[in-house]
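For this depiction, one protein chain was excluded, whereas all remaining protein chains were kept in their positions.
So, subunit A:
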Amino acid sequence: MKRSTRESADSARRISRRALLLGGAQIGFGGLLALRMRYLQVDQADEFRLLAEENRINIRLIAPARGEIFDRHGAVIAKNEPSYRLTMVREDAGDVDEVIRRLSALVELEEEDLNRALVEMKRSAPFLPVTIADRVSWEAISRVAVNAPALPGITPEVGLSRHYPLGRDFAHVTGYVGPVSDYDLSKIDDPDQLLRIPRFQIGKVGIEAKLEDQLRGKAGAKRIEVNAAGREMRELSRREGQPGTNLQLTLDHRLQNYVQARLGQESAAVVILDCESGDILACASAPSFDPNLFVRGISVADYKALTENPYRPLANKTVQGLYPPGSTFKMVTALAALDAGVITPEETVYCPGHVEISNRRFHCWKRVGHGHVDLETSLRESCDVYYYDIAMRVGIEKISAIAQQLGLGQRFDIPMSAVARGRAPTKAWKQETYDQQWLVGDTANAAIGQGFVLASPLQLAVMSARLATGRAVEPRLIKTIDGIEQPIRGGDPLNVGNGLLRDVRKAMYEVSNNRRGTAYRSRIIEDAFRMAGKTGTSQVRNITAAERARGVTRNKDLPWERRDHALFVNFAPFRDPKFAVAVVVEHGGGGSTAAAPIARDVTLQALYDGDPPLEAYPKADRSRVKAQQERLRRERHEILDNGRDRA
């Protein structure tokens, strides 16, 4: 096909024209692209730069180290321990099953944890770390680290976790921490951002909860670069938080340890105060539990065992437990009567074994009666009739006032959970609470620490300290906060008549040093350290006339929960009181048999600052005490060594 040259030239010109036209359009569109580029990259650059930074930078909180808790000598009670865990990144591991097989040869892996981790791993993004073992020992972590090349994707991570090296000894005082729950958050109006950190630990009970604000510290923050999926790429900057405040308690960890061991599995409570300062030196509630269980997250079985135990291991009996003080209240009644002048120390009351008050018969614990008793005899032999008699004369209001002065019926300001107020009843109180008139019989019951009177072991110890010193000693639990000594409060002289306290103290001395005293068997024979005390046996049931007629059932024949509470309060040394002690053994039977021996043991332990020489005990007791000391020493060392190793 041949074309004319003219036609071809014409066609070429048209192509050229259109090529230039479309070419121009293309260049024009290129210009448009350039303008768009300029708009995005020059005009709006700042805005997009900001957006890019927002994309890339995340701010994460850094949990501060929680304040640590020490005893009065600096021994660690609560501290933060590195807690190691192993995480696995699926993407890096490659063959997950193979890596886990190799890992299980090095570290004991819990079947349950592992299965949960595997499920989580399948669900989450392949680059996200999943915890496959929590609270791994340091040894296991080092084994993993050494074998790291064979374990791709496995990373040991370290965090801080609360640890109570002395375990059960301080469980009730410090309480414990645990992961923040929704319930915890609901109670706080404006929760700290920290509480939103997963697995952040917060005080649940005890000092840990009460002084949470001081212990927690302030959050730090770090700016990190993340990728589109939120994976942390690197840290850009970091502002350290402020660690929590350290606390020092007034408690003595060795004494506390002894007391806890001495109580063992009894349902009992002991408080030991420094008479002068009011410092709580020991504050033990038994049976106890291991607070570390709660930090870890307690198993259902363990928790059930604790809550279903009739001895209530979770309760802090020293401040929460309220007991009728029984005969330990007799010092109060006596002081009230003496101070009111309705009786003198020498004046006697005749005890026939019972007394009729408003047509009701009130019995003395000794059915045959004590005969003529004065103050000293009444307290020494714990004659009830004497107190019925003087209480009738002085009245409940005066008794209540003296009880208040001695520290009963009031809530002390110490940072423990559910500190009980107790009760020093008055007429107005009964009217208000029960809408009933106060009866004379109520006064009689109150006179011997029964009926409406209730006191906690801490209050009884305070009472003992106040009797010993004659000053309004206040208990103190926190010795220093952040190294700053906390003030010792109270200490004003008690407002009771001159010399009356001396008479009461003398009578208390007789209780444990006179052959006829109720606690004579639990005396201390080291002269410098002799103690003064008072037994108490408080009924938790009514004894009917019929039962009384056929003979009161002996305690050991009753079911545990109906037996009498055994109590003992004392101070020592008698001449220069240093320690005030209160012991309550729940349903322990008699105060002289169940509580007094414990009181003597713990008092001697405090006096000698360690195991006392056997010479301090009466000869008859020495072999038994020796065996007991040896048994306890073994048990105690286990806990103390544990605390030392880790401290």
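The rule is simple: a contact is a pair of C-beta atoms (placed from the backbone, for glycine too) under 8 Å apart; a residue touches a chain by one contact, two chains touch by 3 or more; residues count from 1.
Operating definition for what follows: contacts and distances are computed from a predicted model.
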Exercise. Among "Dihydroorotate dehydrogenase B (NAD(+)), electron transfer subunit", "Phenylacetate-CoA oxygenase subunit PaaC", "Sarcosine oxidase subunit alpha" or "Peptidoglycan glycosyltransferase MrdB", go ahead and choose the protein name stored in UniProt for the chain not displayed.
Key: "Peptidoglycan glycosyltransferase MrdB"
Quiz item: Pick from A:Phe29, A:Tyr350, A:Trp560 or A:Tyr608: which residue touches the chain that isn't shown?
Solution: A:Phe29
Quiz item: What residue numbers in subunit A mark contact with the hidden partner chain?
Solution: 1, 3, 5, 7-8, 10-12, 14-16, 18-20, 22-23, 26-27, 29-30, 33-34, 36-38, 40-42, 44-49, 51-53, 55-56, 225-229, 233
